[in-house]
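Shown here: the complex without one of its protein chains, the others still in place.
Labels run A, B and C following the written order; every chain starts at residue 1.
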Amino acid sequence: MMAEEFRGKVRPDWCPGCGNYAQLTAITQALAELNIKPENVAVISGIGCSSNMPEFLNVYGYHSLHGRLLPVASGVKWANSKLTVIAYGGDGDGYFEGTQHLYHTAKRNVDITYMVSDNQVFGLTTGQASPTAPIGLRTKTTPDGNIETPFNPITYALTAGATFVARGFSGDVKFLKEITVKAIKHRGFSFIDVFSPCVIWNKANGYDFFRPRVYRVTDNDVTDFNNAYRLGMEWGDKIPIGVFYDVDRPIYDDVDEVLKNGPLIDQPVHRLKDEDLEEFL
Amino acid sequence: MMAEEFRGKVRPDWCPGCGNYAQLTAITQALAELNIKPENVAVISGIGCSSNMPEFLNVYGYHSLHGRLLPVASGVKWANSKLTVIAYGGDGDGYFEGTQHLYHTAKRNVDITYMVSDNQVFGLTTGQASPTAPIGLRTKTTPDGNIETPFNPITYALTAGATFVARGFSGDVKFLKEITVKAIKHRGFSFIDVFSPCVIWNKANGYDFFRPRVYRVTDNDVTDFNNAYRLGMEWGDKIPIGVFYDVDRPIYDDVDEVLKNGPLIDQPVHRLKDEDLEEFL
Amino acid sequence: MKDDEVIIRIGGAAGDGVQSAGEIIIRTFSRCGLYVTSYNYYQDLIRGGESWYQVRASDHKVKSQGDGLDLLIALNKDALERHTNPSINEGGASPLEGIAIFDAGIKGYKEYNNVSYCPVPMVDIARKYSDNSLLKNTVGLGAAIAAINGDFETFAGVIRDQFGKKGEIAELNVKAAKEGYDYFINNYKSMKKTYKISKKPKYVIAGGAAIALGAVNAGVKMYVAYPMTPASSALHFMAQHAKKFGVFVKMPEDEISAINTIIGANYAGIRAMTGSAGGGFALMTEAVGLAGMTEVPAVIYEAQRPGPSTGLPTKTEQGDLNQVLGASQGDFPRIVLAPRNIEEAFYSVQEAFNLADKYQCPVFVISDLYLSEHYDTIDKLNLDYPIDRGYIVKESENYKRYEFTENGISPRALPGTPKLMHNEDSDEHDEYGNVVSDAITDPVIRSKMVEKRMRKLEDYKKNIPKTETYKLDDAEYAVILWGSTQGAVEEAIDILRSKGIKIGAIEPTHIYPLNEDIKDLVKNKKLVFTVENNYSGQFRRLLRAELLIDSIGINKYNGEAFYPGEIVKEISNFILEEKNIME
Partner (left out) sequence: MKDDEVIIRIGGAAGDGVQSAGEIIIRTFSRCGLYVTSYNYYQDLIRGGESWYQVRASDHKVKSQGDGLDLLIALNKDALERHTNPSINEGGASPLEGIAIFDAGIKGYKEYNNVSYCPVPMVDIARKYSDNSLLKNTVGLGAAIAAINGDFETFAGVIRDQFGKKGEIAELNVKAAKEGYDYFINNYKSMKKTYKISKKPKYVIAGGAAIALGAVNAGVKMYVAYPMTPASSALHFMAQHAKKFGVFVKMPEDEISAINTIIGANYAGIRAMTGSAGGGFALMTEAVGLAGMTEVPAVIYEAQRPGPSTGLPTKTEQGDLNQVLGASQGDFPRIVLAPRNIEEAFYSVQEAFNLADKYQCPVFVISDLYLSEHYDTIDKLNLDYPIDRGYIVKESENYKRYEFTENGISPRALPGTPKLMHNEDSDEHDEYGNVVSDAITDPVIRSKMVEKRMRKLEDYKKNIPKTETYKLDDAEYAVILWGSTQGAVEEAIDILRSKGIKIGAIEPTHIYPLNEDIKDLVKNKKLVFTVENNYSGQFRRLLRAELLIDSIGINKYNGEAFYPGEIVKEISNFILEEKNIME
């Protein structure tokens, strides 16, 4: 497959320079590399600039509600586990409105890939501080600078029990693509937080901020939880990107008595017979 | 003050033996010990057996919605920071419906005390598996046994940034009271998960399960995050109870430009004057 | 108190085994071939508190818990005094006029006329067999079977099934029951009732289970819900039958997750369902609009209980109609069904799935605590309800997910279908599913897309089944009802007719949108009443808003279901008043 075959007819409407373009590239290239058929891919998004993604792809796209992409994606995957399900959304979407779903979806180890475009702001609603906004960031809602400790997506996902936890950067598409390939291949809940500059509302923390700071982590022991947690806490002059954690654990479908029997969509419908009603006599 | 003065006129309607009685005792004794006036205490609860608590107290009680006690409690505290605000609810309430609020309230370091009655089930709705239910627990919703990894309240609260994290046990009321005193005195978000047997719906994990396993932790370094996290992960033959983490960090009111100026309820109302409208000319 | 029926009530505290005793009686009657209905009065707490269970049986269909009480089994003194007190105040329940069975150890109770007190040494007998304090209930039930001249062997069979797993315990119970039975026979006089026992067993089923069963028969493959009374019983039933019926059942972190998960699953092509009660459903409302906008089928079970807010969690009301009609912003097609009884609940859910697939929109099945939690006997269920998955395509040239069609129904392509990849969007979109609010909003397409969606409802309106009626043909007065009040209203109508008042009922089950035929049905009626279990007359308002039909509201909002006698009284008053005015 070619990455282009995964590109939709609609031209992305993101601002020139927006970090989301990198994720679009990474996702289409990863799908091509993995040789997945477009019809077998479902991309589910929330609401935000980033969440406009499905429209720009040639797959089954579902642009849902702010913060609700993970329940929708779980429903899709559980209904038809033959599909490759990717959830894609913003940091406001996933770490504010959808915090709860992220935790419990990760805990369940649902076999989907979740990529977050982390730009530290609400892009689409014109630039309020998001949960990952650094202390001091001035926005429409924080005119005197943000005062809340930023949300840490990595330690959150780890604590939740995600079996694949990674971080990417829109300024390093090649590496992002590699991470994405691994995430999609991973059996279980795979999570990628991507530093994705918003060139309009968060100029202070754009490519110029991250480029000198991020460094690729490649030789870490991805099965070492404590090391992953430590990497997640690392912040400052050096900020790691890469796959921090990657372990093999049963997915939800392995342990559920019904899902075990194969994709629900292929399981026969049970029409009631008289003997099914015997318990009511 | 005497603990009895904090007892309301309504007799608790919990089942005989229910773990919640211990929390009622611990809270009333702690308030008495701290010599707080009943009128200056607000106890906010969610919905569940545990959440019936406010009715049994002689304080300002607010029995809110399932999972929403923390936003309500934050509103109360921010409105009138002279009040001692205690949030009390169940594990379904706090770790399912309210997961999101717990995280963000802790992250903000709102100066309230949050105690959770953790019985691993939904008591009031007749015993479904709660997020802390152990693998294999058979309930109405998990007739073949629970298959989800249990939620870990301790590591969750720590990751969220709670500045006081503790665990208690209804079978050790004295220690629970001591923890509660510390939690209320703590300036910032203090969190206590309490093993609180439900003698009706979770007989397998009641006093008999916990009593031989729990042990008091008292000589730990409560400022050591990693140690606290490690204590939170400890499970099996030995399960620690006690204050795992207790650090001093600015509370939300310290850093907000308006809250800084004292209780909102005491701040004068700003009636508009003509000069306030000048910016519109 | 009619001769051809019997009303039995068991009273005690929560945790006393009141409900399971009631269920044993129901099943005994059902296996005797009688029709039974029941009423469960319980509190929002696990132990203690007052609780009672009423069973009414006859050889003809009984439709409500009924007025009157023939036999009381009192499990404590409080229950004995409460249910014999002529001014009993349980929201409409009648005091006992008949036999009271209770433990001989209960002494010093207040005595009333019309009651024949029949103490039975329930505790003493029970102690002979076991320490289990619930065994005394069985003794009392045995005595009750004697009191109503019931068939002990059928009863013993039910007991054996109930305690089946524990063979020895079952026999123990049967023996204790027989002692209770014999004690009554030897000491007291049984009542005379004329109903005939056929021994052709009937089904006994509660509303929640009927809803779940209906979903199973409609081919549901996924049920995702967060517990909330009175919707939980369907969830429990589903969970317990998940493996048997091949339904994936999940209790997620909250109601928001529940509905969005089933929307995902329906989008992916299976039938999936969720259910909740008022407050839990409130949390789902945003997603209702998502299903509406993306045109994904979704079946939602809304089980009402008294509000506002947490309200009375274990009581009944019909106060969520406004919420269901107002769920989510904007205009989009939704369909609301309100089954009137347990049997209909089974079919309504199946119809809901077909409608959801056909019209690609959210479809609600509204119930209430009374309907969902009580048991009825049912002759037979027709299991052949056809499944129709609607307009799903596998191939298409120039595929348009939201094609402008005449009836507004556009072709669905399920994920996995080659070549038909497309976008489904909660933003307003064009026929292909592409957003119209980006580069330039197209107001023309926007209008057309709104109209396309709403045309589905116009199409549906043409296909709403004729509104059912009860004794309406010659009626001068009409009662409009919806949902679970059917039984009480129909029995009230029978009583009023026996007094010479020509009255009938109009019984819409497809409550939104409404069938316009109701306009004809109310024509020329002297007075039209709308009976509902809420304060403000939510359905009465709907009739005004939709059909400009005005009516007199008969409302009850104390948490209990209507009793036929209450309706008779209120309607009689209005008719009397009207006659006075006429004269």
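Throughout what follows, a contact is a pair of C-beta atoms (placed from the backbone, for glycine too) under 8 Å apart; a residue touches a chain by one contact, two chains touch by 3 or more.
These numbers were taken from a predicted model, which means no experiment stands behind them.
The undisplayed chain touches these shown chains across the complete complex, A, B, C.
Here one chain is not drawn; of C:G108, C:G326 or C:P386, the residue touching it is C:G326.
When the missing chain is restored to the complex, the residue among B:H63, B:K140, B:R167 or B:H186 that touches it is B:H63.
Listed residues C:S20, C:S437 or C:N573: the one in touch with the omitted chain is C:S437.
On the side of chain A, the interface with the absent chain consists of residues 13, 15-16, 47, 49, 63, 65-67, 96-97, 99, 122-126, 128-129, 131, 140-144, 200, using the contact rule stated above. As for the chain not pictured, it touches chain C at residues 43-45, 48-50, 89-91, 256, 277-279, 281-283, 285-286, 289-290, 292-294, 304, 306-315, 317, 319-320, 322-332, 425-428, 435-441, 443-444, 446-447, 450-451, 454, 534-536, 538, 541-542, 544-546, 548, 550, 557-560. Residues of chain B in touch with the missing chain: 8-10, 13, 37-40, 42, 44, 47, 52, 54-55, 58-65, 68, 71-80, 82-83, 100-101, 103-104, 256-259, 261, 264-265, 267-274, 276-277, 280-281.
Here, only the chains that are shown with their structure count from here on.
Per-chain CA centroids place chain A at a distance of 31 Å from chain B. Shared contact sites, meaning residues of chain C that touch two or more other chains, fall at 242-243, 249, 253-254.
Among all residues of chain B, those that touch two or more other chains are 96, 99, 131, 144.
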